[in-house]
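With one protein chain withheld, the remaining protein chains of the complex are depicted in position.
And now, subunit A:
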């Protein structure tokens, strides 16, 4: 990026879209989850690239609409929002800070990298115990499973490695 003003503009856009809370897990932002893939100049105008978590995630369209609204409100009417599929989203893109926020909110973050699969049990986000059992492979959203802690007896959501 040769032009510092244009670079600063893209950074502002990145900050605006990146700060939008996820509609279903509002404690984390689009940047936290790795859903905001890139902001670049395409065909002379800013282009925001978003990626869906799951193919059927109902929040995908709401997220794109929120990004659009936020950009309009900030005066970036020329910026476009596009959904890209490749590379496929992975929980490996969820940063350390976001994992802490999820845990504080009562959602166990992915216990390992996406490659290890869904069978590695998480630690309880409330008491930290590893003595947990799966109640259901799917929870309140497609990206989560439902677990129960055998130590403190609390049920909790688990953000599945994916």
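Throughout what follows, a contact is a pair of C-beta atoms (placed from the backbone, for glycine too) under 8 Å apart; a residue touches a chain by one contact, two chains touch by 3 or more; residues count from 1.
Methods note: contacts and distances are computed from a predicted model.
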Given "Tryptophan synthase alpha chain", "ABC transporter permease", "Phenylacetate-CoA oxygenase subunit PaaC" or "Carbon-monoxide dehydrogenase large subunit", the protein name in the UniProt record of the chain not shown would be "Phenylacetate-CoA oxygenase subunit PaaC"
Missing-chain contact among A:8, A:40, A:65 or A:88 belongs to A:88
By the document's definition of touch, the residue of A:26, A:58, A:95 or A:130 touching the omitted chain is A:58
Residue positions on subunit A contacting the omitted chain are 52, 54-58, 84-89, 114, 117-119, 135-139, 142, 146, 160, 162
